[in-house]
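One structure, pasted below without further comment.
Every protein chain except one is present and positioned as in the full complex.
Let's look at chain A:
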């Protein structure tokens, strides 16, 4: 101890990104490569590739959730609304363009060549027949344009988050009340979309999204890989972006807002501005994740925006470990994959003689229990295991500094 006190601890400027970022990105690259090879060898099915691709999107949403909750302390229970909106925005173009590709050649067979309006009407009655309408609602104004809809993938979740966040943060709603407010937001949006005259086909939602217009001839096996790569790339870029955001002074201020926002104000920081920044940025990234998710899922409907979806997102982050990006990503991957395994009938039923445990029913109970256990006994989540491993290694490596300084290093490593 005496040694450590007298050692001039030269403070070194912290690296811009923690080593865990590069480990994560490396693992992601290896994963993508392995899945690609296995898929092209026919070792895993196209459906499974899609499941993995979707999982990457959920991981991205979870990383965003970690930034807004784990770092900034805003327990948003509405982030999956942004995910769904991203999906709807890209879904509109996918449906429009695909229907056009089917309708236009059919109309061209007629003796009189069809006008633009006729083609548009025909697409409209194809898409909106299920809700007893045929005219394009206003919200489909730009659906013919991929560029416009891609812009909306960013703009719609971003603007909703900006307006909602501004109203909520400005009136200094915090804690549980803010969480309830975000639940109300996602519930209201889901209920609105459930209506047939919402313009987004009510509870039918948008379907056939796995068919990519212009690439009808390309087999789904190939398309599933494209989306896997795109999802992996988005996750990598999103992870890098957030790792950069939560490093340095920005990360410092965000964590300070989480721990004691009143004190941050006295330092001259506009707390609401920082919350709004985190809320909106994560909403935008979550929207992009949704836009990549739903073409792999093939269908989106308002049930996807139901409040429970956002609660799951929070559960994943809690189980994975709040306040460290890789923890959130691991939690989302593990729990969502386990969830599809259990609910998809992958897990064998357990016959207890008097009662048979069917996992399709009991999975939620198991998940709920795990959540309670993690909250009570392992608040650091799965990510906390990394600390345990490091705590064993670090004192050996830095024996000179003594255990307390070694402990500090770990903390920096995960920031």
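Note that in this section a residue touches a chain if its C-beta (ideal position, glycine included) is under 8 Å from a C-beta of that chain, and two chains touch if they have at least 3 such contacts; residues count from 1.
Note that in this section contacts and distances are computed from a predicted model.
Q: Would you mind picking the UniProt name of the chain not drawn here, from "Cytochrome d ubiquinol oxidase subunit II", "Osmotically-inducible protein OsmY", "Urea transport system ATP-binding protein" or "Protocatechuate 3,4-dioxygenase subunit beta"?
A: "Urea transport system ATP-binding protein"
Q: Which residue from A:154, A:230 or A:250 sits in contact with the chain not drawn here?
A: A:250
Q: Out of A:31, A:269, A:341 or A:362, which residue would touch the omitted chain in the full complex?
A: Checking the options A:31, A:269, A:341 or A:362, the one contacting the hidden chain is A:269.
Q: If the missing chain were put back, which residues of chain A would it touch?
A: These residues touch the chain not displayed: 5, 8-9, 11, 13, 16, 245, 248-250, 252-253, 255-256, 259-260, 262-263, 265-271, 273-274, 276-277, 404-405, 408, 411-412.
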